[in-house]
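Removed: one protein chain of the complex. Kept in place: all other protein chains.
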Amino acid sequence: MAQHVVPPKVYFAVFTALIVLTATTTAISFLNLGPWNTVVALGIAFVKATLVALFFMHVKYSPRLTQIVVAGGLFWLAILIAFTLSDFMTRGWLPISR
Amino acid sequence: MSSAAIAPLPSEHPVEPRVNYLNATYGVKSWLLTRDHKRIALLYLASITFFFFLGGLFALLIRLELLTPAGDLVQSQTYNKLFTMHGVIMVFFFLIPSIPAVLGNFLIPMMIGAKDLAFPRLNLLSWYIYMVGATFTLWAVVHGGVDTGWTFYTPYSTASSNTHVVATAVGIFITGFSSILTGLNFIVTIHTMRAPGLTWFRLPLFVWSHYATSLIFVLATPVIAVTLLMVAVERLFHFGIFDPRLGGDPILFQHLFWFYSHPAVYIMVLPAMGVVSELVTTFSRKNIFGYKFVAFASIGIAVLGFLVWGHHMFVSGQSVYAGMIFSLLSFLVAIPSAVKVFNWTATMYKGSISYRTPMLYAFGFIGLFTIGGLTGLFLATLGVDVHVHDTYFIVAHFHYIMVGGAIMGYLGGIHYWWPKISGKLYPEAWARFAALVVFLGFNLTFFPQFILGYLGMPRRYHAYPPEFQVLNVMSTAGASILGVGYLMPMVYLVWSMRYGKAAPANPWGSTGLEWDTPSPPPTENFPVTPVVTDEPYHYSPGEVEVVG
Amino acid sequence: MAEARGPAAGAAPAAHAGPRELQHHFDTMEQQRDASSLGMWVFLVTEILFFGGLFLAYTVYRSQYARAFAEASRHLDISLGTFNTAVLIVSSLTMALAVFSASTGRRRAVLVFLLATMALGGVFLGVKAVEYGHKFHDHLVPGLHFRFPGPYARQAEIFYSLYFAMTGLHAAHMVIGIGLLTALVLQARKGRYGPDYYTPVEVSGLYWHFVDIVWIFLFPLLYLIGRHLH
Partner (left out) sequence: MDQGFPLFPRQASSMAPHVDNLYFYLLAVSFFFATLIALSVIYFAIKYRRRSESETPPGVEGSLKLEVAWSVIPLLITFTFFFWGTKLFFAMNRPPTDALEIYIVGKQWMWKIQHADGQREINELHVPVGRAVRLTLTSEDVIHDFFVPAFRMKKDVVPGRYATAWFEATRPGRYHVFCAQYCGTKHSAMTGWVEVMDPLAFQNWLAGGTGSESLASAGAKLFAQHACNTCHRPDSLARGPNLEGLFGKTVTLQGGRTIVADESYIRESIVAPNAKLVAGFQPIMPTFQGLISEEGLLQLVAYIKSLSKAAPSPAGIPQPVKESAPEREAPK
């Protein structure tokens, strides 16, 4: 579990990527891609968040336990959202007789 | 564990005076600024005991009102405030912190051979946060109370109630952080501070169940916090998040609420299960049957417990398909509970069973939890829940688990570790008698409520049709017996602190590192970090019999 | 078993071998650092779920009222939003560099980078305040003479309720973060943090980055979704 020192080069590279991605996502938001707008915006956000977590927060170099904790947190968020949507998305399914 | 010899009967010779955590320092400040996990546990013990009796007082008033069908003792709104404050106080300020913050705090470091929790200052902070939250809620209680039910359903709580919803919600919000910090502290402690040789599968099951509880603390509590925040904001600033007039959905609130509150019911019962595992092994002088199954059952309950919250919403207008999923998963979560019950029973097989008070409470727990749990299956069954939802059947179900189960576990644990905590023995005869009174009073109080519920008596009713009276009278009679049963330990435990016999280090002949320290333990628990070489519950060195 | 104890054994660290930062109940610095780091990560998990409640509310309403949300979103200022996103990214960089400087013993640089991070955090909050001011001026604060032109007024009010709840909570976290950094700065001025002890810097850094990540999601969800409509 020795501390890993990340060279600043890596930080600058990640930083550049983040700024570029921010510019990209803002630019793309002006194009009309239909439903893909949401997908792209969230996809880019996800990539950015992953970059921050892996490098700025050192998850890439962290002990296994830390990585499990992070994954666990996201998994629970997914449970919260997915199971709630299981209600909202299926509400109209049962055909109502008339 | 390193010394597994059976201790002799409690020795008659007083132990020589010794510096321990109780007498190491004196004065109010030494308690209010302590970072010793054992003293913090006692701070919690005092606070939750206060809240238990306050909640119990409200329960008695509820029961008195329900003695007659007409709403004649108090007014409707007063009654509504009574059950709300009863539920809120019992759940958030008594039962959730009860075993974890008192026994867990006291014992986890000792059970794993550590000097303290990983973050002692955070531990003290948890208690202060709890007290601040409690103050808010008490303020609300004193200034007229709150009448939403402990569930705070919108839009009643945001738009209709004219009582102190925000103060109460803020109180619970704040107290939530105390739970979070306690859970966080336990998780980190159990991961990083175990004594050498104490592998995961050598941990006492009490520690396993607290680990599982802590997972729930950490993963569920933030959601109730943000949910209550939304309710407060909607009520105060007229934001529209759940407001149906804007197209908002009150059922979304219910999802958020139960995402926390269902796992929270396992916060209330898992620690008690941990206690029962310790009691059954000690008083059967046996290793636990199926250690790994019991250990993983705790984790299984904690994880699966997150997937079933929609079973509180079967008739709420939730989609029937979601109802189906939640029903199925509710049955799954019953299995690990069943595994535990069966393993405790099997542990007694060919044991050497002693009927000391803690074991009596363990018997009570097993029986009443089983009844409460099995009736939970009725509720998880879609077709039956439609009829019994929001009737006294529900009230009976959860009191069987929370009062019959969790509180029995708590009382059993308090008696079991009382010699360690106080350095004194409690009076055994009185204690057995009290346990019996509690058991009888309990069943008389809550069994009739199952019948009432299936008959159709709705809960949260201030007045009810006259044909339900007989059963309600039984219930009220039981509650008064139960109240006496709870007062007795209160009296004799306090009495024993002064007049009780001095306790030896290990009065029950238990294994477990906490019994390796003197009673009461010194501030740093262990002068030298112990090294663990034995399996848990190593009562009979050498001989192992294969069953089945 | 009667061993001699210090006068206030619970309150003061007992005499102990090891560096002065080692608290009495830990055996080694390594154990202490692991504990702090794990503790912060577990705390961040609670934060994920804390914000998760709001993200859930957003997801549910967005899926029901997509059109209204898009319309409402168009009243947010995308240039200020993008600017603030960039500010936070820079602040994350400076924070990472502060940790780096501490771990490599550049004690002055630690201070500089911490101050820079704080300043950027301040800029973010300033811009946010300006935006809130605009919304107030445009009658877009729910519950307070909310007025929204066009047919989507009511669902737009939900959007703005969520907007204020989410960004408000995020801003509150920024304020806490700046508070943490202030405490670090006070210690860093004394040159406290170096290669053998910088856990507080590292752990506060985790918190700061987390708050950045929350914004990374808030930005597209709140600002970008309706942009392409016109």
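Structure notes:
Every chain is named by a letter (A, B and C) in the order it is written, and numbering of its residues begins at 1.
As a convention for this text, a contact is a pair of C-beta atoms (placed from the backbone, for glycine too) under 8 Å apart; a residue touches a chain by one contact, two chains touch by 3 or more.
Small disclaimer: the values here were computed from a predicted structure and weren't measured.
Contacts of the undisplayed chain with the visible chains, over the whole complex, involve A, B, C.
Checked against the hidden chain, the listed residues B:Val341, B:Ala396, B:Ile414 or B:Ala434 yield one contact partner: B:Val341.
Within the complete assembly, B:Arg285 is the residue of B:His164, B:His210, B:Arg285 or B:His399 that touches the hidden chain. Of the candidate positions B:Thr391, B:Ser422, B:Ser496 or B:Asn525, contact with the unshown chain belongs to B:Thr391. Contact with the chain that does not appear here is found for just one residue of C:Gly133, C:Pro151, C:Gly179 or C:Pro195, C:Pro151. Within the whole complex, the absent chain has one touching residue among B:Leu382, B:Leu440 or B:Leu487, and that is B:Leu382. For subunit B, the residues touching the chain absent from view are 6, 8-9, 71, 76-77, 79-80, 147-149, 151, 153, 155-156, 159-161, 244-245, 247-251, 284-287, 289-293, 314-317, 320, 323-324, 327-328, 331-332, 334-335, 338-339, 341-343, 345-355, 363, 366-367, 370-371, 374-375, 377-378, 380-387, 389-391, 451, 454-456, 458-467, 469-470, 538-540, 543-548.
Although one chain is not drawn, its touching partners on subunit C can still be listed: residues 64-68, 150-152, 154-155. On the side of subunit A, the interface with the absent chain consists of residues 92, 94-98, using the contact rule stated above.
By our rule, only the chains that are shown with their structure count from here on.
Centre-to-centre, using mean CA coordinates, subunit A is 16 Å away from subunit C. Averaged C-alpha coordinates put the centre of subunit A at 37 Å from the centre of subunit B.
Spacing of subunit B relative to subunit C, judged by their CA centroids, is 34 angstrom.
Listed for subunit C are residues 34, 38, 42, 45, 48-49, 52-53, 56, 60, 64, each touching two or more other chains. Shared contact sites, meaning residues of subunit A that touch two or more other chains, fall at 65, 72-73, 76, 80, 84, 88-89. Taken together, the subunit A residues at the contact with subunit B in this complex read 65, 72-73, 76, 79-80, 83-84, 86-91, 93-94. Residue ranges of subunit B in contact with subunit C, taken from their complex: 16-19, 21, 24-25, 30, 33-36, 39, 114-120, 122, 180, 184-185, 187-189, 191-193, 218-223, 225-227, 229-230, 233-234, 237-241, 243, 245-249, 252, 255-256, 518, 522-524, 527, 529. Contact residues of subunit A toward subunit C in the complex are 1, 3, 5-6, 8, 11-12, 15, 18-19, 22-23, 25-26, 29-33, 37-38, 41-42, 44-45, 48-49, 52-53, 55-57, 62-63, 65-66, 69-70, 72-74, 76-77, 80-81, 84-85, 88-89.
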